[in-house]
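Beneath this line is the structure, given in C-alpha cells, with notes to follow.
Shown here: the complex without one of its protein chains, the others still in place.
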Amino acid sequence: MSGNTLGKLFCVTSFGESHGPGIGCVVDGCPPGLPLATEDIQFELDRRKPGTSRHVTQRRESDTVEILSGVFEGRTTGTPIALLIRNEDQRSKDYGEIANSFRPGHADYTYWQKYGIRDYRGGGRSSARETAVRVAAGAIAKKWLHQQYGTVIRAYLAQLGPIVVPFKAWEGVNENPFFSPDPDKIAELEAYMDELRKEGNSVGARINVVAENVPVGLGEPVYDRLDADIAYALMSINAVKGVEIGAGFACVAQKGTEHRDELTPEGFLSNHAGGVLGGISSGQDVTASIAIKPTSSIRLPGRSIDLAGQPAEVVTHGRHDPCVGIRATPIAEAMLAIVLMDHALRQRAQNADVRCPTPVIPGKVNR
Amino acid sequence: MSGNTLGKLFCVTSFGESHGPGIGCVVDGCPPGLPLATEDIQFELDRRKPGTSRHVTQRRESDTVEILSGVFEGRTTGTPIALLIRNEDQRSKDYGEIANSFRPGHADYTYWQKYGIRDYRGGGRSSARETAVRVAAGAIAKKWLHQQYGTVIRAYLAQLGPIVVPFKAWEGVNENPFFSPDPDKIAELEAYMDELRKEGNSVGARINVVAENVPVGLGEPVYDRLDADIAYALMSINAVKGVEIGAGFACVAQKGTEHRDELTPEGFLSNHAGGVLGGISSGQDVTASIAIKPTSSIRLPGRSIDLAGQPAEVVTHGRHDPCVGIRATPIAEAMLAIVLMDHALRQRAQNADVRCPTPVIPGKVNR
Amino acid sequence: MSGNTLGKLFCVTSFGESHGPGIGCVVDGCPPGLPLATEDIQFELDRRKPGTSRHVTQRRESDTVEILSGVFEGRTTGTPIALLIRNEDQRSKDYGEIANSFRPGHADYTYWQKYGIRDYRGGGRSSARETAVRVAAGAIAKKWLHQQYGTVIRAYLAQLGPIVVPFKAWEGVNENPFFSPDPDKIAELEAYMDELRKEGNSVGARINVVAENVPVGLGEPVYDRLDADIAYALMSINAVKGVEIGAGFACVAQKGTEHRDELTPEGFLSNHAGGVLGGISSGQDVTASIAIKPTSSIRLPGRSIDLAGQPAEVVTHGRHDPCVGIRATPIAEAMLAIVLMDHALRQRAQNADVRCPTPVIPGKVNR
Partner (left out) sequence: MSGNTLGKLFCVTSFGESHGPGIGCVVDGCPPGLPLATEDIQFELDRRKPGTSRHVTQRRESDTVEILSGVFEGRTTGTPIALLIRNEDQRSKDYGEIANSFRPGHADYTYWQKYGIRDYRGGGRSSARETAVRVAAGAIAKKWLHQQYGTVIRAYLAQLGPIVVPFKAWEGVNENPFFSPDPDKIAELEAYMDELRKEGNSVGARINVVAENVPVGLGEPVYDRLDADIAYALMSINAVKGVEIGAGFACVAQKGTEHRDELTPEGFLSNHAGGVLGGISSGQDVTASIAIKPTSSIRLPGRSIDLAGQPAEVVTHGRHDPCVGIRATPIAEAMLAIVLMDHALRQRAQNADVRCPTPVIPGKVNR
C-alpha cells in the first residue's frame, strides 16, 4: 500500500487536495446489510465542518457528501462504498505567495523535498481538509459498531493551551463550540480564543477519546496490537504529536501495585490500562489521549527560506483555525472507530470456533 | 496480515513463545549486498539480554542467534533472512499456578478471552522475551541505514519512576546497567532499584530515542506518515502506554510562534517537530519518547479471579524485571530502525525520477 | 485488504456498480512528475467503451473520466489520483425480472449467497462495466512504463470461438472492431458474429498480450513472482477461465531440450518462458494468453431457480456483448501494465545499490 489506505479488513482509501475538485474515499470491507444513508455521514461531517463559530476557520464549506457506490435500497451491499465531497469555497489566490517559500513548521518543505512538486494551494494534500474524509468513513464504522455491539465512541477537549478542562459530563459536549465537557469552562475558553485570534497566534490542545462497550478480544499481537493500531491512527491525524493509552505517561512514576488493574468477579477495580492488556481489548472502556500542536499557519511573521534557499519572511494569510485541536474531536472519534471496526472484523475471522469462556467483566472507568 | 508482521517493504515476521523451543523471525525485503554476520546481530542482542546485572531478570539466556537463510558468503542475497534463537533457561514450573488464574494488569486475561487457549508458561507469546526478535531484526536495519545514509540510532533512559535523568552525553550510555546518559545519576538509580527489588514491587520508566542523519522525504502521508508508523512501532513494544514525537505533550501549552521551527539557509533553528513535518522526515533528528508501565509480574499479592471466575489472590514467582523500561532501550532503537528502513525503501520506489531540489538543511537538535 | 485493491506499491482501489451513480478508482503510488491529462486516460477508455460497433453491447456510455485529485499543473504530485466515470445510459427496468432469479453461469447466485443482498441491476458490482476502471488506471501505468523504460504493451484477438486468428502485424489491430491482428480474417469474424447475434447466443475468445522493453529483474520470488501476479491480474478479469505465460499448456508435451531458451552473447534464441524465469523478468518480451468464456447473459432461455429455490426459466433481455472477449483486449493490456508498474516500483526499492552486472540481453520473440 502506498500510504493512503487505513485498515486491513475495513479499509479506507483517501484522496483529494484542499483546493482541487474534491476530496473523498473508498471504504472497502463494510459487511453487507448495514442500513446506511447520506444523513448518517452528513451528521458527523457537520460536527467537524468549518465556519460554525468564530473560533474556527471561516472557510465556508457545506461538506455535502455523495455516496457513489456500495449502498442499495438503503443498505450496504458488501461492495466498496465510495464517498465524494466536492470542494466549494476555494480562495486559492490567498496562497500565491507561499508557492515560493515554506511556512515554518508546515509540510510545505517536506512535501517539496519528497515529491519535487506540490499543490501549494491551501496546503494541498497536507491540509486538514483531508480529515473530513476520515470523519465520513468513521461515521460508517461508528454506526456498525453500535449496531453490532452497542459500542459508543465519544471525545472531548481536555486542555486548550494552558486551560485544563475537567471531565464533568458527556451531556453538552456537542452543544458548545469547544467540545468542552465542562459548561463552566466555556466562558474562559471563549475569552482565551478571542485574545489569541486578536494576537494572530495559535495554540495547542489535548483531546481525550473514549470507547464504551468494546468487545473483549480485539487486537492481534504482537505487532498489530489494538493499542499500536490506535497509536498509528491517532498519530496520523494532522498536528498530533503525542498519544497515550490509559494512564499514558503517568505510568512512568507509578509502581506496579498502583498501575495494575485488579480484578474481582464483579469486574476490574480500575482502568489504568485504558482497556488494553497485552495489545488486546479487555472489555473495559478504551481510553486514549492526544496532543495537538499549535498550527503553523499564523499571521505573525516567521523566518523561513524560499525555493532558492534564500531567507524569506513568511506570513500566512488564508483562513485557518487558531486551535486545530478543537475540530480534532470528531476526527479522533472517527479514527478510533475505524480501528475498532477493523479489529472487530479481524477477530470475527479468528474466533468463530472459540467461545469466550467467561462473561465479559465490566470494568470501572478511570476517566 | 495476521498481526505478527511489521513493515511494508522491510518486513519482519515474528514467532515464538517464552517457554517453547525458541523464538525468531523472518526478515523479508533486505536489499542484496549488505555485509551481514551473526556477530552484527549478536552485538545488539547482548545489549538487551537478561541476567546482565542484578537490576534485571535473572533468567539466564545466552540469546544465541542462528542465521538460517538469506546470507551467502557474508552478504545478504535479497531473499528472506530467517533468524532463530533457541530458548534455554526455562523454569516452567514457576508458572504452574498462574495456569488457573490471571495476573492483574497482565495479558493472561485477554489472551484467554481472545483465543480460549493460552501457553501460560512465562506469559507465552505475550512475554517480553519476544522483543529479542525485534532487536535482532533491528540490528539488520541499523546496519543498512548506517551503510546507506550514515544514520545513527540511539536511545537512553530519561526517567525511572520518580528519578528524571537528564541527557548529558551518549558516551557511557552503554556502559552502565541503566542506559543512563548521566553517569552522576547511576548511584541514585542503583539505590532506588535495590529498594524496589527488596519491596517486591516494580516501577515505570521513560526512554528517549533519537535518529541522526535521517534522509529527508521519508513517510507516506496521509496515513502511513513516518510519525504514525513510529507511534505504531513503539506502542507495540510490551508495556508501552504513551508515545511522543518531538515536543510531544508539551505542545499542548505551546503557541504557534513558539512551536514552529523556523528555517534559515543554515538550517532549522529548533526541532519541536521531532524531525517530522506533515508526516515526512525533514532531515532533522527524529526524536521520540515512550512511557513504559511498571510490570504486573510482581511478588506482592494482588486481587484477581481464576478460570472459573472466582476470586483469587495472585503472586508472581518467576524471574522478572522490576523495571522493564531499562531493557526497553535497545528495543526502542530497533523499532525505530525498522520503521526508518521500511520508509527508506518505500521512498526509493517513489523518487528515482525526482531529485531533491535543494540540499538537505541541517537542523538544530532540541534533545 | 478487502478485495478491491490491486497492487502493492502501485495500488488501484476500485468502486462502483453498473447502474449506480458511477464507477471509478483511486490510484495510489504513482510517482510524482508524470505528465498526465484526462486525454491520456480517455484515449484508452474509448478503445474499450461500449456501442462502438454492432458486435458489442449497444449500451451508450461516453465513459467520460474526471480526474478528482493527484494532478497539479499537468503533472502527477505523488498523491492519490482519483478517477470518476459517471454512469449515463442505465436501463434498469431491463433487469427487474432477474431480481428474483439467478442467471445460470452468472454471479447472481454467488453474490446472493455471499452477501445476502445484491444490486441486481445490470449485474451491479459483478458487471463488466467495472473493467472501465481497470483500463483507466492501466492508462496511467502504460504511460509511466513507456516514459521510464520505453515499455510497450499491446494485445490482440487470437481466437474467437472456432476461428483461430494468426498474428500478422500490430498495424491495424486497433482499426477493426475485433482487435484482429490479421486483416484478412475480419470478414470471417463479422459473418460469424452476425450469425451468433441472430441466434441469440454467445461465444468464447482467446486474447494474447505482449509487453516489449520490459526491464530485467522484475518479480519478487517466491510467491509474488511476476508470472504469479500476472496470472492473478488476468484471471481477475471478468469471464477469464485460463491464463498462460509463454508456451503455456504447450509445455506439457515439450522436452527440456525444446523448452529451455538457450542464450548466446547476442541474446536468447527462443522465448518459451514468456519473458519470465524463476518468477523474474528476463528482459525478453513478456507474453501471456487468456481464455474468456462465453457470457451467460444471452437471449436463449436457460433453466435456473428463483430466490425461493423453485425452478425458473431465465432469459436475459438487457444489452450485452455476444463475445465479451473482444472488448477484453484493452483490459488485458491494462492489467499487465498495472502489474509491471507495481513490480518496477518494487524493484526500484530493492536495487538502488545494485547494478545490473551485464547489459540486458535482447531475446527472440516467439509469438
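General remarks:
Chains here go by letter, A, B and C, matching the order in which they are written, and residues are numbered from 1 within each.
By our rule, contacts are C-beta pairs under 8 Å (C-beta built on N, C-alpha and C of every residue); 3 or more make two chains touch, one makes a residue touch a chain.
Please read all numbers here as calculations on a predicted model, not as lab measurements.
Contact with the undisplayed chain is limited, among B:Arg47, B:Arg103, B:Arg118 or B:Arg134, to B:Arg118. Check C:Asp28, C:Asp182 or C:Glu220 against the missing chain and you find that the one touching it is C:Glu220.
Interface note for the absent chain: among C:Asn100, C:Asn174 or C:Ser236, the touching residue is C:Ser236. For chain A, the list of residues touching the undisplayed chain reads 8-9, 29, 31-33, 78-79, 148, 221, 345-346, 348-354. Listed here are the chain C residues that touch the chain not shown: 1-6, 8, 14, 102-107, 109-117, 125-126, 130, 159, 161-162, 196, 201-206, 216-217, 219-225, 227-236, 238, 240-265, 269, 272-274, 276-283, 291-296, 298, 300, 302-305, 307, 309-311, 325, 346-347, 350-351, 354-361. By the touch criterion stated above, the residues of chain B touching the omitted chain are 1-5, 8-11, 13-17, 20-26, 28-29, 32-33, 66-70, 72, 75-82, 84, 114-119, 124-125.
Here is the rule we use: only the chains that are shown with their structure count from here on.
In the CA-based superposition of chain A onto chain C, the rotation angle is 180 degrees, rounded to steps of 5.
Of all chains shown, A has the CA centroid lying nearest to the centroid of every protein CA atom. Centre-to-centre separation of chain A and chain C, using mean CA positions: 38 Å.
Among the residues of chain A, those in touch with two or more other chains are 1-5, 8, 14, 114-117, 125.
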